[in-house]
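Removed: one protein chain of the complex. Kept in place: all other protein chains.
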Amino acid sequence: MMIIMRTEATQSQIASVVARIEKQGLRAHISHGAERTAIGAIGDGRLINRDTYILLPGVDRVVSISRPYKLASREFCPEDSGFPVDGVHVRPGQVLLIAGPCAVESRSQMLEVAQAVHEAGAHALRGGAYKPRTSPYSFQGLGKEGLEILAEARELTGLPVITEVMAPEKVSLVAEYADVLQIGARNMQNYALLRAVGESHQPVLLKRGMSATIKDLLMAAEYILSHDNERVMLCERGIRTFETATRNTTDINAIPVLKSLTHLPVILDPSHSTGHWEFVSAVARAGIAAGADGLMVEVHPHPEEALSDGGQSLRPKRFAELVEEVKSIAEAMGRKVPPQPVPKLED
Amino acid sequence: MMIIMRTEATQSQIASVVARIEKQGLRAHISHGAERTAIGAIGDGRLINRDTYILLPGVDRVVSISRPYKLASREFCPEDSGFPVDGVHVRPGQVLLIAGPCAVESRSQMLEVAQAVHEAGAHALRGGAYKPRTSPYSFQGLGKEGLEILAEARELTGLPVITEVMAPEKVSLVAEYADVLQIGARNMQNYALLRAVGESHQPVLLKRGMSATIKDLLMAAEYILSHDNERVMLCERGIRTFETATRNTTDINAIPVLKSLTHLPVILDPSHSTGHWEFVSAVARAGIAAGADGLMVEVHPHPEEALSDGGQSLRPKRFAELVEEVKSIAEAMGRKVPPQPVPKLED
Amino acid sequence: MMIIMRTEATQSQIASVVARIEKQGLRAHISHGAERTAIGAIGDGRLINRDTYILLPGVDRVVSISRPYKLASREFCPEDSGFPVDGVHVRPGQVLLIAGPCAVESRSQMLEVAQAVHEAGAHALRGGAYKPRTSPYSFQGLGKEGLEILAEARELTGLPVITEVMAPEKVSLVAEYADVLQIGARNMQNYALLRAVGESHQPVLLKRGMSATIKDLLMAAEYILSHDNERVMLCERGIRTFETATRNTTDINAIPVLKSLTHLPVILDPSHSTGHWEFVSAVARAGIAAGADGLMVEVHPHPEEALSDGGQSLRPKRFAELVEEVKSIAEAMGRKVPPQPVPKLED
Partner (left out) sequence: MMIIMRTEATQSQIASVVARIEKQGLRAHISHGAERTAIGAIGDGRLINRDTYILLPGVDRVVSISRPYKLASREFCPEDSGFPVDGVHVRPGQVLLIAGPCAVESRSQMLEVAQAVHEAGAHALRGGAYKPRTSPYSFQGLGKEGLEILAEARELTGLPVITEVMAPEKVSLVAEYADVLQIGARNMQNYALLRAVGESHQPVLLKRGMSATIKDLLMAAEYILSHDNERVMLCERGIRTFETATRNTTDINAIPVLKSLTHLPVILDPSHSTGHWEFVSAVARAGIAAGADGLMVEVHPHPEEALSDGGQSLRPKRFAELVEEVKSIAEAMGRKVPPQPVPKLED
């Protein structure tokens, strides 16, 4: 059961709800959101008397939540949640386009892509400074230098930046440069990392693990949410199956299933979920048609020279075409591709 | 290597190509299509001298095909193939809508659905007279009586009928009543049945097995094609994965992958591929956006009373809404939902 | 609920049980076993009054079965079931060794393997006369000629023969030659075929489909059992997963799970479940250690020349070593590898 406090609830009102919960032999879990505080009462549900709480001062409503993911569930928040990301809004009914290279390889490469995807209509930049690579002998990313290049690309284009963080001790460094922290598929159940990005209070894009069920993904999101970070986007990026014609199998079902179970925004990454550039656009269109709130697409000016994942990257020209296709489908569904963020003027 | 004969090639010209192939120590495989005969030269490819054949009388062109599925491959036929099905055309660029109940349960149920989906805009009717059921104790379908009801539904609406055939010895009976023979997922590699429907020369809708790779599906189609039946549609209906939130995992990647590998029409069955009616429309839209040539959707007037698969059936009203959604997306992509077949006048 | 009749129950006693079931608004399903008749009462279980039946003449016992597979369940038959197969007994506590080539390729090949595996200690011969091949252009087996060769191999060695049947209309032909009818993985849910082998009353070896759950396998067995054929062996042959280092993934868990759910004998096919000869022996040993009732192993005198599946075939010498390893493990577990069948004397 979740007790949702009013916006203006005081610390002592919160404390007295907690005290009541504990007196009943239950455990209280407090989540301080940007606008509201929610208090979970965890334990044997039969002990809980809903009416006790609804009358306490400062309480807005009491929600009983049948799902194991509480803060992530639709029961907790029936409306789609949205939130601002430096200069752009993740908003229900709108389609967010994130694009950029798999890895930041050099200043010139990153700035070239950034400008190209900005021109094509993207709302945010992606690019890996720290790369999780299967082999210890492969290119592992430019690290801090990569973060600096991303910041420069943001300055150039006005687009917010999303980049992966791979270890709890790097969260504060990455958060200095990035607008959105990405948790990669391999780290979806790295709980120390989930806690750390929760505590960072930065927006997070959480990728589904390659053998994670939809429920696993929501439980991973719950780790972040329960550490007082409300700004979480989920990202379907394909699951591992027996099919070898594509790198992964896009679980397109996951889009409507997630939209029915959670209020969190749902993004599709058709680059990883297919693994071949020639299938990216078709699957990207499918994602929008299925109701995804956005796309994250790998774009590289010279895919044949990419240090990682070149085979699944679109050229800027093809990405620009995809943006048009997405706009048509979004409109056909009564949705919008919102305007791009405006670069801040230097004063 | 495939040697494609001219439309007007004579039997003796064909025979002399075959003789040449066999003289080279290779095996000849003849496929008589409706319009052309193709002769495969099977064996060690290095032995084949392409130039030898191109000059033989009656030969149109010689195609070397690297794929193990020959007649199904894009190399064999670079254009999308289409074909007429009683009163309606399966045609590139058009979206075919097949709808109806999982099983024919009674005359009144089938006729009610048939009229409803006809009004909503469907181009063809589905309905199972023979049902493959996991349990020997479950309803196994009405059999011949079901076929008769389907024929009546066709007469009533003018819509062609598609229904499953489960055993070689039933092919001729089912073909008497049905316009399209469906091979179910469980029988995708039932080679005796594939041969039998090949030899029937009826249009076939071949469903992907639940653990069949895309290549397996194309090899199964090749069995039918190589028994002189060119009119094959492929149907993605979800694959088996670890995810349990849905009945199957729709392999949306398979749509563009199949369109790149084969010229055969590709249909999506979002009812089986999701298993829950509330996700059917989203995934149906995704399929069209990904480039599918059509949809096959389960519709039942009273899903709660259905003898099988009620939980994944749309009500007629929801199906009618889906038809509108599909039209919008198809138009956004420059494609069309074609007109419905016109009922034949009774003289 | 199942009503098990006494051995000496009369037809009229059976008929009166059936009448009682139908009077209660339920459906009766009769299975005539070799020794007993079992009558299932199918429908709403709450309607069934157990006491009504136990007192009827000819009734031995009444068993309520919670599983959807009735005749296959341990609840129906708490003891492991065993049965004779021409000259050898499939018996609880004993380890049955079936060996032979993937396909019967020629008389000399088959007879050579047959003698070699007989000498090594096998109890039964395998060899495919009809081969389910992914490609219509691959070797499809010798057909009837292959059956005749198998019969000759049986005469030579005294070992019973197991071979695959792929279509209902071939069941009676194959049953003329083979002691055990094999249903291949691709046909596990070919219900017309399951019915046909059920009605043949020949022993059947039913292979698990490559994406069939354990429950699916038991439901498939139920089709055969419910068509009055009690002599069914189940065969684990690997399932399809994301792992590509081996052809399939041996589901070793399935051995103890099946032994807990069903009374039917469980065989492991380590050749298909690994797909590489170098892993066959290790997995074969594992199967016996996990409690399998037998093994089916591909053996070929010249694997490099095999027309199919050469890479997963053991040479006879390696098979003979495996037999010794299996004996050691079986003994360590208090089980036996039984004596081989004795060739019948020609009078």
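We just call them A, B and C in the order they show up, numbering each chain from 1.
Everything below uses one rule, namely that a residue touches a chain if its C-beta (ideal position, glycine included) is under 8 Å from a C-beta of that chain, and two chains touch if they have at least 3 such contacts.
This one's a predicted model, so the numbers in the text were calculated from it and none came from an experiment.
Asks: Would you mind listing the shown chains in contact with the chain that isn't displayed?
Replies: A, B, C
Asks: For the full complex, which residue in C:A151, C:A289 or C:A320 touches the chain that was left out?
Replies: Here the residue in touch with the unshown chain is C:A289.
Asks: Of C:S73, C:Q109 or C:T250, which one is in contact with the hidden chain?
Replies: Per the contact definition at the top, the residue touching the missing chain is C:T250.
Asks: Out of A:E145, A:E169, A:E305 or A:E324, which touches the unshown chain?
Replies: Only one listed residue reaches the unshown chain, and that is A:E169.
Asks: I'm checking contacts with the chain that's been left out. Which of B:S81, B:T241, B:S273 or B:Q340 qualifies?
Replies: Within the whole complex, the residue contacting the unshown chain is B:T241.
Asks: Tell me which of A:M210, A:V257, A:A286 or A:V323 is the one touching the absent chain.
Replies: Of the listed residues, the one touching the omitted chain is A:M210.
Asks: Which of these touches the unseen chain: A:A19, A:A34, A:I54 or A:A192?
Replies: Considering the complete complex, A:A192 is the one touching the chain left out.
Asks: Counting contacts across the full complex, list the positions on chain B that touch the omitted chain.
Replies: Contact residues on chain B toward the absent chain are 211, 240-242, 244.
Asks: Tell me where the left-out chain touches chain C, residue by residue.
Replies: 211, 213-215, 239, 241-246, 249-257, 259-260, 273-274, 278-279, 282-283, 285-291, 325, 328-329, 331-333
Asks: Considering the whole complex, not just the chains shown, which residues of chain A touch the missing one?
Replies: So the residues of chain A touching the unseen chain are 27, 29, 40, 42, 68-70, 132-137, 166-170, 186-187, 189-193, 209-211, 216, 219, 222-223, 226-227, 240.
The rule is simple: only the chains that are shown with their structure count from here on.
Asks: Taking all residue numbers at the chain B to chain C contact, is the shared part over half or under half, that is, same or different?
Replies: Here the answer is same, because the shared fraction of interface numbers exceeds one half.
Asks: On a CA-centroid basis, which chain has its centre farthest from chain C's?
Replies: Ranked by distance of C-alpha centres from chain C, the top chain is A.
Asks: How many angstrom between the C-alpha centroids of chain C and chain A?
Replies: Averaging C-alpha atoms per chain gives centres 50 Å apart.
Asks: So, what's the distance in Å between the C-alpha centres of chain C and chain B?
Replies: Their C-alpha centroids are separated by 34 Å.
Asks: Give the residues of chain A that touch two or more other chains, as numbers and ranges in rising order.
Replies: In chain A, 211, 241-242, 244 touch at least two other chains.
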